[in-house]
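Quick one: structure below, then a few questions.
A single protein chain has been removed from this complex, and every other one stays in its place.
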Amino acid sequence: MTRQANRLGTDLVAGARIDRSKSIWFTFNGRRYEGHEGDTLASALVANDVQLVARSFKYHRPRGFFGAGAEDPCVMVQVGVGAETLPNLRATQVELYDGLVADSVNAWPSVNHDVGIVNDLMSRLLPAGFYYKTFMWPASWWTTYEHVIRNAAGMGVAPKQPDPDTYDHMHIHCDVLIVGGGPSGLAAALAAGRTGARVIIVDEQSEMGGSILASRLLVDDKPGAEWLASALAELGAMEEVRVMPRTTAFGHYDHNHMGLLERRTDHLGPGHDIARQRMWKVRAGQVIHAGGAIERSLVFAGNDRPGVMLASAAATYVNRWAARPGQKTVIFTNNDSAYGVAADLADAGISVQAIVDLRVEPGAAALEEASARNIEVLTASCVVETRGKRAVEGVTVMKLNDAGDGVVVGERRFDCGLVAVSGGWSPAVHLHCHAGGKVDYDEIQGCFVPGKTLEAARSVGAANGQLDLADCLTAGWQAGTNAAADTGFRKPGKVPKGPTATAVEVSPPRHVWIIPAKPGEENKVKRFVDLQNDVTDADVRLAAREGYRSVEHLKRYTTLGMGTDQGKTSNIPGLGILAAELEKSLPDVGTTTFRPPYTAITMGAIAGRYTGQMLEPVRRSPMHHWHENHGAAFEDVGQWKRPWYYPQDGEDMHAAVARECLAARNAIGILDATTLGKIDIQGPDASEFLNRIYTNAWSKLAVGRCRYGLMLSEDGMVMDDGVTSCISDNRYLMTTTSGNAASVMGWLEEWLQTEWPDLKVWCNSISEYWATLTISGPFARDLLAELCSDIDVSNDGLPFMSWREGTVAGAPARVFRISFTGEVSFEINVPASHGLGLWQALMTAGEKYGITPYGTEAMHVLRAEKGYIIVGQETDGTMTPYDLDMDWIVSKKKPDFIGKRSLGRADFLRDDRKQLVGLFTEDPLEVLPEGAQIVDDPNAPIPMPMIGHVTSSYLSANLGRSIALAVVKGGINRKGETVHLPLENGRTVRAEITGMVFYDPQGERLNG
Amino acid sequence: MADSYLRQSALASLHLIARANQADSNAGLSMGERGFLCQWVVRGDAGNAVFASAVKDVTGCDLPIEPNTVQGSGYINVLWLGPDEWLIVAPDGSDAGPRLDEACKDIHAAVTDVSESRTVIVLAGEHARDVLAKGCALDFHARSFVVDQCAQSTLAHMHVIVHQRSDAPEFDVYVHRSFAESLWQWLEDAAAEYGFAVSNPV
Amino acid sequence: MKRYSIFSLVRNAVSHHKDWPKAWRSPDPKAEYDVVIVGGGGHGLATAYYLAKNHGITNVAVIEKGWLGGGNTGRNTTIIRSNYLWDESAHLYEHSLKLYEGLSQELNYNIMLSQRGVLNLAHNQHDLRELSRRISANRLNGIDSEFLTPADIKNMVPLMDVSPEARYPVMGASLQKRGGVARHDAVAWGYARAADDRGVDIIQQCEVTGILREGGAVTGVETTRGTIKAKKVALAVAGHTSMLAQMADVRLPITSHPLQAMVSEPVKPALDCVVMSNAVHGYISQSDRGEMVMGAGIDTMTGYTQRGALPVVEELQRAIVCLFPSFSRLRLMRQWGGIVDTCPDASPIVSKTPVGGLYVNGGWGTGGFKATPGSGWVYAHTIARDEAHELNAPFALERFTTGALIDEHGAAAVAH
Partner (left out) sequence: MLIIDCPYCGKRDEAEFHYGGEAHIVRPENPSELSDEAWAEYLFMRSNTKGRFLERWVHSEGCRRWFNMARNTANNEVEAVYLMGETPPKEVSK
């Protein structure tokens, strides 16, 4: 084949948007082709006379270029290979780059010889919804059927390796955002930009200009390209105007929150080190929708053969890319716009055989254009069939009757490789509708136009149903001026003038939703509505007959408009056919819902940089790097990384935890407890506030003393716990669990601000201020005494549940004598910047005592040995203090506290509530799995009645046996009884219900 | 023992000061840590004359009542955080907090030391706004975010206070200490395409 | 009802598919019914079907303000499973799953139940603990449930990133093999066709605007197509439960929220089971057509907009791309929203009400599609007998007074 056989010379097409001097080589289905800079994959393939590009979804019928941009339903290709591969790109939107590799999708072994075509042969058996009616017998075969169906479906192939590209996000604010860089959008941008407003104008194509790029009309008496260049130059010079080509406005969300997707390197091919795509999140004062209109097809027999193409697309290939979509053409239209196409094609040397017009009376200007070029116009006529094997070779035309539902005998046959079709225009109301905008039906144009919206937005130009260039320019200018004014920007001085063009008089289109076939052939032909999903007019009518009468049922039953093009060209014809079948008007039938995105957007771009390790920020304590350097294994606790255990010399977790636990009871253990939440509570009503928040009483806590508290949510369930200390008169320091630090702070503020604004209390989070280092064990006091000279750390000087201020290892410190291990234990709080220094000082000075850092796992074991609960482990939002056997902490005297009333409800008084107990397995070395369910009768039939589950379970090195905490129905009164735990591996373990305190039940070690 | 410990700024482990010496002068922006600032959160009633004048006396700044604004004395800055909440920022060693606490002891106000809670990352230069815009929904355009304006928001999903210091532009970004390394990492990544230099702000 | 089968397909192919009967009629409302069911979603239609089939009550109307199946039934991510934590839920959802297993045959409508397995991922110690608790409870309740290690998961889902280097590494998963997905529209259509066949009137494009009462009991409903008398009125209106109950002065502990879902462009099979993650918030499965069907959490504010905001989409895509780094290059084709009604304990209400003859079925939140057959079954029982079936007795309104909540927040992971 000759290179670019269908590329039109400059003699035929002047000024196309390609650089003929720059060749680009690419591969399609294994063959190398040449294109030019400025080409899309589609235009280059058209120029190379490649017609068969894809196969349809269901019947695997051959598909060629139908559109020239976002609207094309057919030409999906797989671009790139390996990790870089991209499925389902629309060839009309792929910019050519050197070395581009593209292949057809959904065809095997090749797009030319696809075995899937058997579906087409069986298509009689596969009408809309056939799968609901069959594949049910035998029931067990469905899996097999499904396997076959799944493999046949899908289009391109997902990559298998991680995406090598990156994506990022950008927030931006502007006064006026304009979607669409056609004449309407540009006029709006000029008007708004000149006021000084912050303006953004986006267009999803490679260059701005919209229809101007493919049109020969004049603007301001200049060729469109010239005007475009000057407009862009002016916009480019405006400081507050941002012009963004290759940027799709994909969604219009509430309150003018707009999503844009900018393609930054796609046109350059793989291998760039900036983000491949960028998602812009815009807050716009005013939005102008100027996204143009989408041409519709006509539903006639054989309308899916490659070679049948939207008229506007044919003109675009010719005018914009100098690519000839066919040598001989027949134009088939219901409106005047295709006459301009006919003229453009004819002027480019394409032989226009005829214009077949459904109407009796085409517009005068249109007719004139045809007759000036000696093009035959067949009025009140229609194409009743296309002929050809894989592509169109000719058409048959007949006269249409007055009703439009049949033909009049006498046919004309034309040979042609291109049928350029226009079924009228549908404004791109998509974005207008995303945020709830309504549409109105334009009876004359046969389309929906933007109606009411709550957003500060307006639609202009073709997107608003204005199809004349002159109107578009005027309206765009107006909209730009008004939108800017609505955000407070006005051009001072004389009223400026916008761009102009010559208005053209047109006649209205004629809407015939189903073009009759040749007499007698009605049942033999296929007329496609949705070219991607193979929905025909017969499918639409079948659905209606079967009772799927709502448009939404129609859509879902036939899959009309559910493909990757989202029915841009097919929705209205589908609705028209349904309306006719139901004998309703089209607006009564209504339209399906327009949803984001306008065109498909890369999932990685939506995620942006927040993937992999950057999914969420990591929170680190001041000692984090010490832990890291000392081999700690970390545990994720919320966003924190906490040392889980510190394996040494090849220890496994079990060995490390045992060593750490022993050290904490026999020497000194040191824990990084920085993650605890800390809240500074001040004010004359602080103790009253605590009384309301906690279940126990707070009025009498002396300065220097600490108290454990339990917080309930208003439904009576345990929400959080922690120690609160009295710092000075009317000032407390509350600690919370690590996981609840933020939510408790929010909880306190909520009550203060919304319910008790009269309370004089201030809360401030100081979680981040303090590094918390806990030392625990028989030598903890000795160590502390060594490093701290200004606090008497003796049992009397610093009794259990008290705190003092002083210095430890030179750092200003608050030392709390509290214990989560049951040993003598000090929580040393120092300003975070001192955390690491103090940690190192303690490690150095503690070496002689055998100081051992321990992680969260050992902490869990140590506290379980003492029967201390962990909120979120022993509790799950369904446990009351009573269930936890913590009656002692619920004040009987206080008239009220949060959650108190709920505790009195019927269900809380049951004595078979699940209650917290200890468990001893019969075999002391058997460690129960956490979460294991507990039963009374392990031989009971399934479903087996369950009475509780294990909440915590460990092998205690200190006790030399396993211990567990569990909740058991009525457990508090069942101590000594045996229960059973049927495990996943089929074994059943026996265990005795015990108290919760396994170690040092008298609490003697607390005081050392 | 007193001299054996080392105070560590939140980003100490990144050795920014060492990196600052190898700064690239063509960079689109500079980033550095301003550590060890004294910071106090002050809560109180702006309408209370005692309170307002205590703040003025101690800091030399008028209590900023205008939302999202900063009052500065050159030495101390007072940032508006909310209708009854301010952040006083002073260089290391300042005793403004305790003095204010003392001055407010008879009224319902609270002064809480949060010096260690946050560190400040300074972003400056031509592309500072772009980097912020990558992760923060505030409008940093020069028309709507001006010198001595501040705001609390999120940057890359981390809570921050942003204070524009100069027209350079230069921004102080206050971030919680535990998040500081993550934010720095994110900023480095965001800034990479513009080129950045590590600075050593004082 | 003319049965569907391959033979009927062949027969109709010969006659160019001109003779297919209507799947359901479009009758005008009668003046009076024994039972009026408000809401033509899966639950309402299933209820009508079982009222007719199990209880012989056929003088029933299903009143739907839009098109049948157009509520959440038509917009959910179709995950079906029964591995709930608490006995009460487990029994109800398991009953439902069992009904699902024979539903295509029973309804003579292929609902394409695809029991390809549901994975619930654990990303931290807490998740693991909750997972094993649930697995243990499921097994003793007779619900298939097993634990998978990261290596098992990699085998089953090769494209998932289970490396320990992940920000929140996958540490294990529960697998319910009998879980999966079904074709949501077909469930509604299948029930509609079968209920219609048993004489139920399905009245679409008819909105209930009032509930008529006399002496503390219902007497009918006011609709946009006139008054319809009824001995019993049963609500099955999902997102609008509070609105309808309010018409009878019944207040409910329900709030309605937008919940979004989205699909990618279709691709060849790349994911063979359902994957759900709570910590890395999102879930995903691949439909038979090839799209990745994805969802995440609710928009927190109350809302009836049937759409949602971009941040939820971002959050979801972060999760999906972290779990499946290669899906980063797929493209999102469509996103939409539904209105889900949630209860404080994340469990539904299927209950009588203080108003005689008024029943409520709602609060299924983000997870009621899987319950459709079971819910219809027990709701029909409750309506027919005026007393709860043992399976829905725990889900009565009274639990909010007694405090006997069934809290499925903590352990049920993303509750879809």
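By letter and in written order, the chains are A, B and C; residue numbering begins at 1 in each of them.
Following the convention adopted for this analysis, a contact is a pair of C-beta atoms (placed from the backbone, for glycine too) under 8 Å apart; a residue touches a chain by one contact, two chains touch by 3 or more.
Worth saying up front: this structure is predicted, and the values here are computed from it rather than measured.
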Options A:Glu505, A:Asp652 or A:Glu714, residue touching the unrepresented chain: A:Glu714
Residue of C:Asn72, C:Ser89, C:Asn141 or C:Thr255 in touch with the missing chain, whole complex considered: C:Thr255
Residues in chain B touching the chain absent from view: 67-68, 81-83, 85, 137-138, 151-154, 159
Interface with the unshown chain - residue positions in chain A: 253-255, 257, 283, 436, 454, 714-715, 746, 749-750, 753-755, 757, 895-896, 900-902, 904-906
Hidden partner chain, residues of chain C it touches: 240, 242-243, 246, 251-256, 300-305, 309-311, 344, 400-402
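Here is the rule we go by: only the chains that are shown with their structure count from here on.
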Rounded Å distance, chain A centre to chain B centre (Cα mean): 33
Centroid distance [mean C-alpha coordinates] between chain C and chain B, Å: 49
Between chain C and chain A, distance of the C-alpha-averaged centres to the nearest whole Å: 22
Multi-chain contact residues (two or more partners), chain A: 281, 610, 614, 616, 618
Contact footprint of chain C on chain A as seen in their complex: 57, 83, 85-88, 124-125, 127, 130-137, 139, 142-143, 146, 149-151, 153-163, 165, 167, 251, 253-254, 257, 259, 281, 434-436, 523, 538, 542, 545-550, 552-553, 556-557, 559, 564, 566, 593, 595-597, 600-604, 606-608, 610-616, 618, 635-637, 715-716, 872-873, 876-878, 902, 905-908, 929-933, 935, 942-944, 946, 949, 982-984
In the complex, chain B residues that touch chain A: 1-10, 13, 35-36, 41, 43, 108-110, 112-118, 130, 133-139, 141, 143-144, 156-158, 176-179, 181-183, 185-186, 189-190, 193
Contacting residues of chain C [partner chain A, same complex]: 4-6, 8-10, 12-13, 16-18, 20-26, 66-70, 74, 87, 90-91, 102, 104-105, 108-110, 112-115, 123-126, 129-137, 139-142, 146-147, 159, 161, 165-168, 183, 185-186, 189-190, 204, 264-270, 280, 286, 288-290, 305, 307, 309-310, 313-314, 317-318, 320-322, 325-336, 344, 399, 401-405, 407, 409-411
